[in-house]
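All protein chains but one are shown at their positions in the complex.
== chain A ==
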Amino acid sequence: MSDTPMTAPSLAPTSAALTKQARRGMPVAARLAVAAALAAASVAAFLLLFIEGSFDFAFERRLTVFGTMVVVAFAQAVATVVFQTITHNRLLTPSIMGFDAVYILMQTLLVSVFGGRVLAATDGLPKLITQTLLMVAFTMLLFGWLFSGRRGSLHVLLLVGVVLGLAFRSLSDFLQRLLSPAEYDVLSTRLFGRLSTAEPEYLPLAGGVCLVVGAVIWWRRYRLDTLLLGQETATNLGITHKRELTVLLLLVSVLIAMSTALAGPMTFFGFLTAMLAYQFAGTHRHLIVLPMAFLIGLITLTGGQFVMEHVFYASGMLTVVIEFLGGAIFLAHLLRKGSL
């Protein structure tokens, strides 16, 4: 039973693949180190450069913004990578489950019922926690579909999420039309991601949640790899697929809900970090991709803020720029790929 090497035509892709590998060359650990160095540089630049006046005052303010950036970069990047793994789709972001829509509806309802001043008046830890829990509760409701009945599948879950998200968005649109321009103006500042207005007192809680959820996901990093092989192969390898899916979806929803409650909705930031992470990591292993996505998220936020403030002297909202860039890259990626 000798298995001779394959004949000439099938040899061609091998050599092509080999040269490609040689060209890409850099080992994954080195790639991670480069990303870490870049992240450290952009964090240092953001925190320390171009301080005018009192160092202590500016540094403390920047530290708060930086803390929010760490939480948002971590939550969005990690949640998106995990979500793409469990849905087997590198184009999805968790916001497809309707987090943004729920968040926007909550803000709109608050303003519609209690008037524009309520947003600032009710800000605080209790509101942050309540909003996070409401969004998690909403996704738990969606999971009901996943596990009820014969037709329950991940795709049904996503579809229901999309449809409900659309319904919530329409309802929000309708309510927003009824608002006075002044109240709408107050509301609209809450409808985009905002990093610079977060309160320092939120950060210990948000950071703690990130640490706990991150630890649980890190513990599952090899299991996540097997999920890439599909439900049946993962089951063959000893994964209890349904339980794994539930746990991971819950963790994803906690991360995204918290990030949204803290810094507003962001649709394409997660997609951007996950896509770049896969590009730079050059591997599918979560051991590499997860930290890589976090580092790229951090570089995008701190580096982006630094460049916006000190190169373009722009005081606009960084998140709007990132969402625009992320959306553009999403479209370009979609057009190049030609399909979902």
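Keep this in mind: contacts are C-beta pairs under 8 Å (C-beta built on N, C-alpha and C of every residue); 3 or more make two chains touch, one makes a residue touch a chain; residues count from 1.
Following the convention adopted for this analysis, contacts and distances are computed from a predicted model.
Choosing from "Calcineurin-like phosphoesterase family protein", "Alcohol dehydrogenase", "ATP-binding cassette domain-containing protein" or "ABC transmembrane type-1 domain-containing protein", the protein name stored in UniProt for the chain missing from the display reads "ATP-binding cassette domain-containing protein". Checked against the hidden chain, the listed residues A:61, A:284, A:310 or A:337 yield one contact partner: A:284.
Among A:27, A:53 or A:238, only A:238 touches the chain that is left out of the view.
Residue A:88 is the one among A:61, A:88, A:117 or A:155 that touches the chain not shown.
When you scan A:226, A:259 or A:273 for touch with the missing chain, the hit is A:226. Within the entire complex, the positions of chain A that touch the omitted partner chain are 1, 3, 5-6, 10, 13-14, 17-18, 21, 84-85, 88-90, 150, 221-223, 225-226, 228-230, 232-233, 235-240, 284.
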